Each structure stands twice: as C-alpha cells, then as structure tokens.
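Excluded from the complex is one protein chain; the other protein chains are retained at their positions.
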Amino acid sequence: MSLWTQSIVSGLLSGGIYAMMSLGMSLSWGVLKIINLAHFSFILLSGYFTYQLAFSYGWDPFAAILVCVPVFALAGMALQWAFDKLRVSEFESLLLTFGLFIIFESIASTVWTADFRRMDTVQNPYQSQSVWLGDIALPVPQLAAFVVAVIVAFGTRYLMEKTDFGRAVRALSQDRDVARAFGIDPHRVAMRLAGLAAAFAAIAGVFIAMSRALWPGLAVEWFGIVFSVVILGGLGSTLGTLIAAVIIGFVGGVATVVGGPPMAPLAIFLVLIATLLFRPQGIMGRSSI
Amino acid sequence: MLEVESVRAGYGQAQALWDVSLRVGDGEIVTIIGPNGAGKSTLVNVIAGIHPAWGGRIVFDGREITALPPHRVCTAGVAVVPEGRQVFADMTVTDNLLIGGYHRAARARRKENYERVCEIFPRLAERANQLAGSLSGGEQQMLAIGRALMAEPRLLLLDEPSLGLAPVIVDTIFEILQRINAEGVSVLVVEQNVVEALELASRGYVLEQGRIVKEAAAADLLDDPDVRTAYLGV
Amino acid sequence: GGGGGSATTAAPDTTAGGPATTAGEDTTPATGAGDDEEAEAPSGDPIVIGSTLALTGPLAPTAAIHKVAGDLFVERLNASGGLLGRPVEWRVLDDESVADQAAALYERLITEDGVDLIMGPYGTGAIAAAIQVAERYGYVYPQHTGSLTYAFGYECHFPSWPTGRYPNITNPELVFDALESTGNPPETIAFVINQFPGSMFVAYGNPDTGDPNDAKGAKQIAEERGYEVVLDVQYPLDISDWGPIAAQVRDADPDFVYLGALGVDGPNLIAALDALNYQPAGMFMQWPAPGPVLGAGESAEGVLSVTAFESHPPFTDDPVYAEVADAFREAATEAGIPYPEMETQASASWAAWETLVQGVEGAGSLDHQEICDYLRNNPVKTIFGEYTYGTESNNYYGDLSYVKQVQDGDWWVVYPEEKAAPDRTIQYSPDN
Amino acid sequence: MADLRFEDLVKHFGGVHALDGVSGHVDDGEILGLVGPNGSGKSTLINVLSGHYEADSGRVVLDGEDITDRPAHRIIEMGLARTYQIPRPFSTMTALENVSVPLMFGAEPKSPGEAREAAREWLEFVGLEAYADEPITSLNLHQLKYLELARALAARPRILFLDEVLSGLNPAEVNESIEMVRRIHDSGITIVIVEHLVRVVTSLATRIMVLDRGKVIADGDPGEVMRLPEVVTAYLGKRAQSA
Partner (left out) sequence: MRQRPWLGPAVTLVVAVALWFYPNLVDAAGWPIFYLLFAYTVFFWVTQASSWNLFTGFSGYFSFGQGAFYGVGVYALGVLVVKRGWPLLPTFVVGGLLASVLGLFIGLVVFRLRRLRGEIFALMTLAVAFVLGAVARISPTIDGGQGIPLSSVPTPDALGTHPQMIFRLGLITAVLAVVVVQVVQNSRLGWGLFSIRDDEDVAETLGVPTFRFKMIALGLTSFLAGLSGAVHALQVSYVTIEEVFNIRVPLMVILMSILGGTRHWMGPVLGALVVHTMSDRLNRAGLEAVSDIIVGALLILMIVAIKEGLYLRMRERPLVTAIGAAVGVAAGFVLGPLDSAVTHLAYTLLGAVLGAMVPVGRRRRPQSGAPATQTIEEVVGG
C-alpha cells in the first residue's frame, strides 16, 4: 500500500515541477502569442546559475532564486522588446526562438562543457531531504516546486482575470491596434508579462538544478511534457496548466508502478489523446465560439 | 479642440489621403460624409494614431499628436469606435467594457460609466459574461460604442456607429450622441445615414477620393444639390 | 624543439601548454609504440585522422571526455615525433548524437575530405553506422566504446574497450564473483535497467543473434547463482521522475541493486532513494558518470561499478601511464570537465588511439590493408596492457574489467585482489 | 424549383436561445426580407440553413429533400449560398483567388485555371476588378462585403442569403446596390436578404419575415408587416415609423 501511495504522491509532486516549467510557456504562448523555445533555455540556464552559485560561492540553492528571477525576468523583457520591434508572428516566433535555443545551448556547453553538472550533497542538502507525512515522503525540491507552482498558478490567474493588467494583455493579444487606442501601452504591458513568464522559468530552473543533473542537451527532453501540459491545460490558462501538470504527473506515477517506467509515457500520452478527444479545448480552455 | 492640417496617409505605396484638413471645435459635432473607399476610415484611424500619417499635422487641445502612439492619443482624451466593431472577441462583454475605461483618467469613474452603458444598452448587461466574438453583429456594435463611452473621452471619433444596428437602436445612438455632446464631449462622426448625421451635426465635410471637397454647415450640406444627388440618392 | 608540429594539430591552443612540455622531457612517447630515439619534429604533410563525436545531443556529456582524450593524445603524438615522421591532424566533427549523421560524416571524411585514417565515434548507433562506411571503403576502424559486441563483424574493426566478446556474461560474472568474494553475497537482487541497447544487452542478452552466448545476461546469471530477483524494471533513457522507481526499490528491499545505468541515472536514483530515507545494502552501476556519483556523498559509499583503468596504483605503476593520467587530469581540468580523472572512458579512447598509431607504425605505411593485417597479427601495447585483437571473436580481446567501488568519497578498484588499489578490498554486507 | 422549408428550428448557445422554434419557407423566385432587432437570430438562421451550424432540433427541407444534417459543402452544391455578415475572406489569397474557390466546387466544378477566368468576371460584376490580384488586406470593410457577394454568386446558387451586404453604404450607393440585387434576382436567383436599412427591405422584398428573440413574430406582405405594432416597437422605433 505504501508503495502505491508513495508512487502516486511522487507522481503528483513531479507535476509541480512540470507546472512550474510550463506556466510561463503557457502565458507567453497563450497571451503574447510567442511560442518561446528560449523559455527552455532560461530554465536550463537558471539551473546552471543555481549550480554555479552553489559551487563557487556556496550559496544555498533556494537563495539562487534571488539572483535568477531578476536576471531572467530582465532577459525575458529584453527578448519581448525585440519580438515587439520585429513584429514577430506566432510561427515566426517558434523558429526565431529555436535559433535562440540553439545559441543558448551552445553557450551553455561552452561555459559548462557538455559533461554533467550536479550539486553535491553538501552544496545542495535538499536533494536527499524529505518532509514526512506519516510514512509518505515528500522530497523537499519537489514539494517546494509544487507549493510554489500552486501559488504562482493561482496568483497569475487572479492577475490575468481580475486585474487591469490581465485584461490589458488579453486585449492586446486579440487586437493590438484597438487595444492601443484604449490607452494600453503594448510594449510595457507585454514586456512585463514576458518578464513574469521568464521569472517562472527561472524558478523552475532552480528546482530542476536542485533535483537532477544538468547538461546542455537536457532542455530538449522537456519539450514533450511541457507542450503537453501547456496545451492540455489550455493556452494561457494558468490553473489549467497546473491541473494538467498534476494529472500528467499522477498518470506517470501510477503507470510506473502498474506497468513499469516504459508504460509511463504511453499512459501519459494516451490519457492526453483521450482528454483532447473528449475535451478538445483543453482542460480549462473556453468552450464557446 | 481638434485641428487636422494637410494630412497625408496611405497603405504601402498607395496614398489614400491627400492634404486633408479639418477642424472640430469645442463641444461641436462634426460629420464626414463621402463615398465608399474615400478614405474616411483611414482618416479616423490616422487621428486616433492607429494608422501613421505620412505628413501634415494633427493638433488636439493645443498639443500636437501627429506622431503619438495610439495609447498616448487615448490618454490625451480621444476615444474611437472603429469601423466594423473590432471588439476583443475572446474576452467577455464586461472585460471589453472595462478595457474601455482602462486609461488612468477614466478609471476613477469606471463603475458609474459601466452602469450607464448597461442602462443605454440593456442587451449588453444581459450578455455581460458572453464572449464578445459570439455576439450578434449589432450587439458587437453596441459594445464598441459602449466601450468608447467608458473611456470618458473629450473627443469621440465614431466610424459608422450605426452599422448593422436595428432602426430602433440607431435612434438610440443618435440620442446618446446628442446627450454626451451636451455634456461637453466633441464628436467627429463618419456616417452613412447621411440625413440623420447631418441633422445631428453642426458642420460637415465631404471627403472624396482622399480629398476634402466640401466643408459647410450641416444644414447647408443637407440642402446642397450635389450632396443630395451623390449621397442622398434623391 | 618539438613545438613546431603542434601548429598543425586540431587541438585547441588552450591545452597545448602543460602536457606538451611534460611530453618533451619524456623520451618514451605515450603511445607505447616503442621508438627509442629522441623525438624529431614531425615534418611533411600532415596525416589527417577523421572522426566524429557526439559533441552535442544526449550523448555529449560522455563524448566530451573522448574529445579531451583524443586532443591530448594527438598533441603528445606530434610532440613526440608524429606518425611516420609526419605531423598528425585530428579532424573531429559533431555528429549530434545521431547515427545517420555519423554515417554521412564518415562518408564525407573518407570520400570528400580524403582523410588518411579514421577513429571511431562515441555511441552505439554512431559506431554501428560508421562501421559500415569504414567497411565499404576498407578503412581501418579503431573504436573505443562499442558494447554491442555481436553487431560489429567488420574484420578491420578494432574495439579497444576491453570487455571481451561477451560482456553480457563476463561483466555480471565479475560483479557477482566480487560480491561472493566477501563471503556474504546477496540473497535478493533488484534489476533496474536503462533501455539503452548496450545496457539491455548486458542485463538480458540478445536472443536474436543466433549465438547462444549472446542470449544470456546479468539477470539470468544472477538467477543461476541462486539470487532471488525481487524486482526487475526497465526505464526509458529520458526518464525524469525517479520517485516511483525509488518507491519500488524500497518496497522490494533487495540486498543488492543492479542498476543498468548510464550517465547520471545512478545519482538520480540515489537521491530519490535518499528522499525516501532508504539505502540498499549494495548497488552496482553499469556505466555511470563517475563525478556525479561521488557528489551523492554518504549515500554513494559502497557503490560498485566496472572499469578497466583508474588513475591509481597498480594501474599507474607504469610511469608512462602515471604520467598520462596526470596529463589527462590537467587537460580535462583545463577543458572544464568536472571529474577530470582518467578512468574507463578516457582510457578506452587512449587505447584506441594507441591501437591506430601502433598499427600504422607497425605497418610502416598508411595502407589500410597492411595496417589491418598488422593489427590482426600482432599484439599492441595499450594503457590496458598488452592487447591482442581476437580474430575469432569480432576482434574483441579478452575481458580486462575490474570492479571499482566508492570508498571514502572516491573510486577505487577493489576486485580482483591483484588489481585492487593498495589496502582496498570490496566492502559489502547485506546484513546490516 | 427552389423551394426551401424549415420547421421548428432550435439553436441554443449556452443560455442564449438564438433560435427558439423557427419555422418558415422560402418560395421560388421571391425576395424574402428577413428583419428583426439585433440579436434576434437572423444570422443564426442563415448559419443553420447553410449548414454552418448544426441545429439543436428541427428540420430543413430543400425541394422535398431533408438536408438538415447535410454537411455544408453538400448544401451549397444543392444551390444554397450565403454571405457572412462580418466578412470572412480567405486571408492569404488575393481577391480573385477568393472568388475562384467556390467555382472549383459545387455541381459543376471547374479546373483551377478555368475558375480564375470565371472569377474575374464576378469581381467585375461587384466592381472589384481593380483589386483582383491584390491581397485581401488592401480591401476595406465594404469592399470585403462585396467580395463576399461575389464569392457567393460564383457558386451559382438558386437561393442566395445576403446578410447585411449593403449596410454601411450611403443612400446613393444603396440605390445602386438595390439595382444590383434586382439584377441578381432577375437572373432567376431566389434571394433572402437581411438588412437593417428599412428602405432596402421595403423596396426589394416581396415578403418580409420578422424575428424577435429567436421567434417569428410576423410574416407576410411588406407593407402590412412593417406597420404591425409589435414590429414597430421591437424593431423600427418611432422615427423609422414616421419615415
């Protein structure tokens, strides 16, 4: 029994990391209409920053958030500024950021080599720590990622649905000219949102670095899961993203126990296909129009 | 209030406006009439800053706004009802209206304005949570007008506000224009209901092929034989 | 002076300083090819050796080590007189960890660039793809890490990784022998296997080759030895969530975990087990990235793996290789490799280069048939010792693997006794 | 020979009853004016009849054949074409290409080459020949409406639904357009026209059907219908009544 509960719990918790990686992507794609592959690079680089801060200066990995968030928020804003200037469309953004992705990967491998980088247990004591709920272990990095993802998802949802900032970005994404004619400064608003999305990537990177080894090609492995989460959750829907991530984590955890790890991707993607067939707009997507 | 001097504009290599000049006085209602494709919408968009001017000057309230981006034109006090509705299709009716009152000056009285719009267009209140894109054509037009009213402009630009509206609503629209004008808002309206528009306005311009060809008091235009044959079809 | 030749190498300047001077003082070239004269500066047109490596993509972390090793080797080779008196240039291209890319690149190196010699790439797929090209053009094909021993039948293919023809048998036998040497072998064992062709082969064998010896694997051998297999899971290469696997391991509570691991699978599983507050009595890892395992600290103590060379005695008893190991450490550190010790991967690379060089020197020409014949008929001296390519067994030489273990925060060879580091013995006790 | 009947059509969007049991018919050769306040369900009716939407319930019969569940491309093939109130051109094609698409399909499909030739003439018919090879972005709203018209005509329909094609024209242009609609009608096409310009409807329509909140509230002779008190209060308002 504890095998089951433990596996399900760790599946659910890994949903927290998936969510954290996907939230910014969802915002950027759903609202800014930028399919930002550089988002993956931000996650990876933020992971490397965390590693480097711990390695060179003995920083606690959690403290790395203080550096990574502002750095990548600025980077995200700068990118958005460029996208705005170039008037990049959705598809163009995919290719353009693919170019950036290649460049960032190559930079990472120049700076940190292609070899694995992983904080040891002294630099990152959290990798082997857990919070215990009875006999269920909640590993600290995953738990932290999960908690932060929940907060971020609800916070962002509030921001997008209930505040003027949220309405402004949505309006902008639908009809830029008219939105501008109602006093919305497109650059400022979009850059702030892009900064936010990149900040989420930075946080995700910190948690990734805390729980696994880094290498420059790692980011490609995330494409499948993150795109699945983003689309299953409904583009731009933060709550949907969270739910989708948790579902995927849960399905993966259960499938690993039932049929072995190779079943996990099969189960995840079958559930994904089934869900889309029955709810094609995604979990939280709008149902009308 | 608004001075447009020798404005030129166009699309790509194609010029659509040639040295257009016009004026809207404080508290005035001015109408522009003209045939299809004359450049009326282009002119409205140029004034609102949505479309760039190639040359000329636009002065609003003594301040040059020619090259200002649209959001700055908006904060200066100009709101627009664009041609063909252009509502935010994937946002609810309420959110569309709130965007109307987004800029700082309008935000303070947003609640009252919202209620006022709902009172003018009860249909919008009924559909408050519907996505704007799924509204009927006329309902979207009401929303576009309501949204502009939310912005509390000092100059309201309307591009064919009656488009697709049932006669009974068209009446309402013209009443509203009169009412907000009485509250001190200047109005520049492009309208194909030429008779009603000229009855409402104090002055009118005739725009043909990108050029102003006539400017007169509205009543005079109504009686002008050229205008009558060209635009009233009588 | 020996400096002149280095201008023609493809080695980055950054590594040129240190090792070159060391090599200058040493009269014996690290190749072990045995020419005794004072190193002459190589002259003439460079001999171009072409190869690809997975400089990007999923195999890049390990390939990076082969890059450092190759660069270092070529640099020292040039410093010690080059090959056939000519300077050597290593042209290494990026195959992006993709097999068809590797095949195309070897085709290009051979037919368009007209390289004189080739060196094998890293990664099963690439090795298998390149071997066909090599065979097509009759090129001698030294190669360092191909573990699918049954798949490589080309007669001029010279694998330097000393696992023997049947790593699927020798490897597990070695590990289990080591465990049994403690007098207290495990009773229950868990198999956790990466679904990578090589690790699958070692763990389960491959029944499709027609050779009954290929059909065996670690699991069957464990069962034959009477261990009870309490868990048998396979996981995909790009697994991201180790929690459920760790839970299964904890649940099965085996005396020993046989992890058919690649790269950082090992430390990932250790961290996941740690989070569950569980530590198995013993664990074996197939081909781990050595550095990250050590990074797992306390929990990694006692972890076993296999190796063919470690930079400690008795392996460094030979001063030539002691010096090579030092030079490698320096070069790898310089290149930013986090765990710069010379161990299995780097030494396999080294041995492949030694094979190639001795083949050429032995044949005295660049004629591939002659080189091939020489290597098939003469032993070569490599970092692993004297090596005879076994013409009966797909050119695989015998098994020269040893068991190493993490003790006191570092890797030490612990079994068999004659190869164990001084005062090191295998530590394993399933009872506590 | 074009005889369209529909019975008890119902279409709900969430809580909105866009069509709430609408029955009616379009007789061969008539010009039916379809009017009603905004949001009364006119466009929805056209969407349902043309197969763009599936009705929740009800039946559509064309020439005795039940076409309720036919896919839209079969319906247009049977001679029923429509325009969109808010123009929906194919945005990456030129004006000419837009019009050539329906010519390639339907009952007498043409090859792409032939379709282009024929499309040019339809563009001429609506006065857009100068824009034939222009991208759609250089057409303004009213030009797009005419393009809608050309596209629908190019399908050679027997029944043509016009959803506010003439709105936004000034009175003089309206007069010309009325003539154009007449010419279309004279060529033997039955027309259903939705328009808020009362003058257009009254001068063209041979019969008028009035919708309000998804229900038919009046149906009959134009002169009489437009004087019914419920039509006046729901739709026309005071001024229009006096006009």
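By written order: A, B, C and D. Residues from 1 in each chain.
Just so it is clear, contacts are C-beta pairs under 8 Å (C-beta built on N, C-alpha and C of every residue); 3 or more make two chains touch, one makes a residue touch a chain.
In this text the structure is predicted, and so the values were computed from the model without any measurement.
Contact with the omitted chain, checked across C:A128, C:V192 or C:V249, is made by C:A128. Here the missing chain is touched by one residue of A:L66, A:I102 or A:I151, and it is A:I102. One of D:L9, D:L144 or D:I184 touches the chain omitted from the figure, and that residue is D:I184.
For chain C, the list of residues touching the undisplayed chain reads 10, 55-56, 58, 91-94, 97-100, 103-105, 107-108, 110-114, 124-125, 128-129, 131-132, 136, 148, 151, 153, 195-197, 200-201, 206, 208, 234, 236-238.
Take chain D: the residues that touch the chain left off the picture are 50-52, 71-73, 75-77, 81-82, 84, 88-93, 97, 100-102, 104-106, 109, 111-113, 115-116, 121-122, 124-131, 134, 138, 146, 151, 153, 155-156, 176-177, 179-180, 183-184, 186-187, 189. Considering the complete assembly, chain A touches the hidden chain via residues 29, 86, 88-89, 91-92, 94-96, 98-103, 105-107, 110, 220, 223-224, 227-228, 231-232, 235, 259, 262-263, 265-266, 268-270, 272-273, 276-277, 280-282.
The definition used in the following text is that only the chains that are shown with their structure count from here on.
Inter-chain centre distance (chain B to chain D, centres taken as mean C-alpha positions): 28 Å.
Chain A and chain C have centres, each the mean of its CA atoms, that are 36 Å apart. In this assembly, the C-alpha centroid of chain C lies 75 Å from the C-alpha centroid of chain D.
Touching two or more other chains at once are residues 13-14 of chain D.
Within chain A, the positions touching two or more other chains are listed as 288. Those residues of chain B lying in contact with chain D across their complex are 11-12, 14, 33, 35-37, 41, 83-85, 123, 127, 130, 134-142, 160, 163-172, 192, 194-195, 229-234. Interface of chain C with chain A (complex): residues 55-58, 60-65, 97, 195, 233-236, 238-241, 243-248, 250-251, 263-264, 267-268, 270-272, 274-277, 289, 291-292, 294-299, 335-339. Residue ranges on chain D touching chain B, taken from their complex, read 13-14, 16, 35-40, 42-44, 85-86, 138, 140-143, 164, 167-175, 196, 198, 233-240.
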